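Of the protein chains in this complex, one is absent; all others appear in place.
Which chain is which? They are A, B and C, in the order written, and residues in each are numbered from 1.
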Amino acid sequence: MTGVSLKPRAPFEARVDLSGLTPEVTGPLSLRELEHREVPCGGRSLKLAELFFVEGAPDGVLLVEIGDARLDGVGAGMTRGELIVDGTVGAFAGRGMSGGVLRIGGDAGDFLGSEMSGGRIELAGNAGAHAGAAGSGARRGLSGGVLQIGGHAGPRAAERQRGGLITIAGDAGEGLATGMIAGTVSVGGTIGPLAGRGMKRGTIFVNAVPELPAGFIDTGAHELVALRLIARRVPELSAMLSGWTHARRIVGDTLMGGQGEVLAGV
Amino acid sequence: MRLRLKGGRVLDPANGENGVASGTVRDIEIEDGRIVAATDRKADAEYDLGGAVVMAGGIDLHSHIAGGKMNLARLLMQEDRRAFPEMPGNFCGCGGGRAVPTAHATGCRYAELGYTTVFEPAMVGANARGAHLEMADIPNLDTGAYLVLGNDDYFQRLLAAGAGQEQVNAYVGWMIEATQAFAIKIVNPGGINAFKFNARKMDLDEANPHYAVTPRKVLTTLIRAVTELGLPHPIHLHGCNLGVPGNDETTLATILATEGRRLHLTHLQFHSYGTEGDKRFSSSAARIAEMVNANPNISVDVGQVMFGQTITASADYMSQYRNRGLASPKKSIGMDIELDAACGVVPFEYKDKSFVNALQWAIGLELFLLVEDPWRIFLTTDHPNGGPFTTYPHLIRLLMDRDFRNAQLATLNKAAQAHTLLAQIKREYSLEEVAILTRAAPARILGLKDKGHLGPGAVADIAVHTEDADREAMFSTTRMVFKNGRLIVKDGVVVELAQGTTHVARPEFDRSVDKDMQRWFDEAVGLKSKHFRIADGELRHGAGPTILKCEGVAS
Amino acid sequence: MILNGVEIRDTFAEAFPMVGTRLIVTADTPEWALIAGRTTTGFATSVIGCGCEAGIERTLTPEETPDGRPGVSLLIFAMDFGSLKKVVPLRLGQCVLTCPTTACYAGIEGGKRVPLAKTIRYFADGHQISKKIGDKRFWRLPVMEGEFVCDEDTGSVEGVGGGNFLILARSRGEALKAAEAAVAAMVQVPGIILPFPGGVVRSGSKVGSKYKGLFASSNDAYCPTLRGTVPSQLPDEVGSVLEIVIDGVSFEAVAEATRVGITAVCAIGAEGGVVAIDAGNYGGNLGPFHFKLREIMQNGAGETA
């Protein structure tokens, strides 16, 4: 095995925050140094070794064996390297990440990839609320990179998204892309109410037109060259868009003077 | 409790002592928190200073350390807090921040730089209780606050109605006492009030749209009030047109308006801008310094701009609203406050490659170097408006080391370099001058007789620095800092927390004003005047203030 | 050196540095892509009068283009980067934006950026939409016909302009036939264009003029009707000369095109009326790129001076 592996000694009794413990940080440390590194756990801070078996050889890869829904901040602040979680993670996975790859085998809690600016997150399961969104107090959600959600996404995914790409293979919850500033989000499944509310710019790709706020205006179906371009240039969207030559273009949120669009394949 | 600090080179300009120049060392003796004449009695503790430089604890007479606007700044700039957490250790307050440090971090970082007294220069009356609660949580520092006055509707109404000076004096006295203030600050005289009536600018002789009162009238009336009430510190003035190119004329006119009465011009750098050159922005530091030099009634602090991210917080909502578009990151808060004042909070990043920012930097240094009397100019960055106070050691080196200064200058925006005469200024501050700027002179202008010096009777607030040719290094780390005779910092690190006191001034005034104040608060403000008033016991967790009784000069 | 009866003269073509860029223009049909390509590269024979030299590099199959539609690849060269930044948006705005069904993409990744939609997006009057994929941005401009899709910018290369060779033939008909054969072969070489009409120039020039203010004038040494009246390069048997001028993205591309072109001409040989291959130069002092004909024909490569 290459890289460092963290294997929880037992299910966590409180939330553990791994923010900042990224491959580029663990890489230069010896196993012993890593074991002594303190991480917040509930109301205390504990040494990593009190929570995990720390094994392997430090390099650019970090592996978390057996996830835990109380494990927050996995890959938060990552700039390079690779972080793989075999199971489920808690909140803020990949928050503020600017590079590298984060792969999560299970589900993720709230704020997955929030304020992310680069790199790639691949989530196999479902994401909680606010995936790719702006965290509390932050002005912008995901502004670059790719966030791929294999399952469903909770409410307010892509809120205040500023750029980059979010793909949701399953359903998206209420308030998708609320206040979206720019960027692209695609949803394979159904979409909850009030998607795109207050959206300024950006694109939401959908298979069927969802219920949209009053400020959205249907401009009809159009043959769009851009669809062909995106289908070829963006591998993450090829499967969804490759059959599309025409799309229904619904522009909004005009109530706020927005020029975003919902594009639905026809 | 008797302490003896042995073998230090004592730098005490207030008492004319310069052990650095003479090379002589001597002991300093402390008894129960105060400096006493040397005895041969046995001390409870002795500290060998090994020839290090000994000065009185630093005094910052203008640094925004408490009050509602600082909390708004914290709320708005969580980035600052997150980026600079306090280091864990025995004296960690679990807070942090650099531009707007938490109360605990403020007290600790100031102490580590050898400062022991800091004044909050813009306390809004409506928020005074909150400001005092916050100051009580600042360890290691004695504090005090200047009350923002002159834009309040009560005062504007008085002037509009042609009230006599006695009536004004009574009001000012009442407000000082009610808010537990130490001095009077005027921010954009009348401008904040005018902004509430939708005026967007206010010159010295421009009439308030509602009251028809001019800033000149506000200024001269309040100068007279503090003089007649006998407040130790003159009016602390943040003048009209802050930051506006061409405000140099306003500043010069303001100095003339004093007609020889004492006035302190704060963050003068922001008020020394001309309109020459292609960019219509130029340095008027030389003109203004000349005027300051010629008028011994004027004292100033600079409000030096230091490059990097900071956040600006001011009662001057009119100016802050104007600067709102320059916010970086792009967000800002403004607030009209209680018929009293206002505030504006705008994050700002001073960039060395920006023409305007680089020139602001140069203008500040020009002022420092061209104002001749070190007893009338004080070292400030208007923390955090020009930059955080933690940049002081760097600033001191800029003043003391011409080569360093010119090397810094050479890296700045080229056009700005061409617009400053800084490179030609040969002056370098001496250690003694720095001690005057940061200790002796502020104590004197504040009327704090037992501070800023090391003579018998002085409060034993003492900073010990190991001499280093690199003045930034020297002032970045203190060897020892004593607060009231207790060692609180050793080798640059806090080793104990001391509870400071809050200085307040107590003038005599005609108490018949109270009846009118009650009516005003009942009818206009919608709050009982007695609840506006702050009791002594509300300060410093019940310890109460340190009161400086003022003797009025008026009959 | 004599190849199939054709003398390869011991001389060199002297070429200059130019900056160039490549655009990929697609359309719904190959015909419309070609129309867009021709229009965009029209009136672009020589920088002297056109501001740039441009041509269709080749046509592209749908599989080769970013949006999966038929397209053309265009090369545009100018004397300096500043001019290139001016002429490209101008031609894009007048000839591609206006042309039905087209889209325009960057054809070169690296180098200094030449604005495409970055400049012409303002045509959309605020309705332009941008999309960033990876670090590449493209724009969508609403137009009457639908949407015009265009990359934000394209890269540029320091290329070579003015590579050339001269075909000295017995007659005009034979010269033209040889030149056509050369062009047909040369257009297959990637990275080059032949900016003159049909790839051929009949009015080759020399530097300078007797008239003030003219920088170039008729290459009298190669004009058959002046033989004897001026110092001539033409033996008696030569009745007509045609030149092929080559601009390319690199020295190698131009050298290769030169080789391919001369080879095609030599294949026609003396039998087809070709007498000699010559090249235009200015004594080697003006342009840094020297394409030595004999070396190219011997080694298949040249060298820089």
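The criterion applied here is as follows: a residue touches a chain if its C-beta (ideal position, glycine included) is under 8 Å from a C-beta of that chain, and two chains touch if they have at least 3 such contacts.
By our rule, contacts and distances are computed from a predicted model.
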item: Per UniProt, the name of the complex member that is left out, chosen from "Formylmethanofuran dehydrogenase subunit B", "Toluene monooxygenase", "Dihydroxyacetone kinase subunit L" or "Cobalt ECF transporter T component CbiQ"; value: "Formylmethanofuran dehydrogenase subunit B"
item: Contacts of the hidden chain among displayed chains; value: A, B
item: Listed residues B:V36, B:C92 or B:A253, member touching the removed chain; value: B:C92
item: Residue of A:G87, A:G135, A:G173 or A:G188 touching the missing chain in the full complex; value: A:G135
item: Omitted-chain contact residue, chosen from B:E338, B:E366, B:D401 or B:E433; value: B:E338
item: Contact residue for the chain not shown (choose from B:V20, B:I35, B:A111 or B:V124); value: B:V124
item: Residue numbers in chain B that touch the chain omitted from display; value: 66, 68, 70-72, 74-76, 78, 81, 85-86, 88-89, 92-97, 100-105, 124, 126-127, 129-130, 133-134, 137, 153, 195-198, 210, 321, 327, 330-340, 345, 523-528, 530-531, 534-535, 538
item: Touch residues of chain A, complete complex, unshown partner; value: 13-15, 17, 38, 40-45, 70, 72, 91-92, 110-111, 129-130, 134-139, 178-179, 197-198, 213-215, 217, 253-257
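By definition in this document, only the chains that are shown with their structure count from here on.
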item: Centre distance in Å when chain B and chain C are each reduced to the mean of their C-alpha atoms; value: 70
item: Geometric centre distance via CA averages, chain B-chain A, whole Å; value: 46
item: Residues of chain C touching at least two other chains; value: none
item: Of all residues in chain A, those that touch chain C in their complex; value: 163-165, 182, 184, 201, 203, 222-226, 228-234, 259, 261
item: Contacting residues of chain C [partner chain A, same complex]; value: 26, 66-69, 101, 103, 127, 129-133, 136, 138, 140, 146-147, 149
item: Residues of chain B touching chain A in the complex; value: 78, 329-331
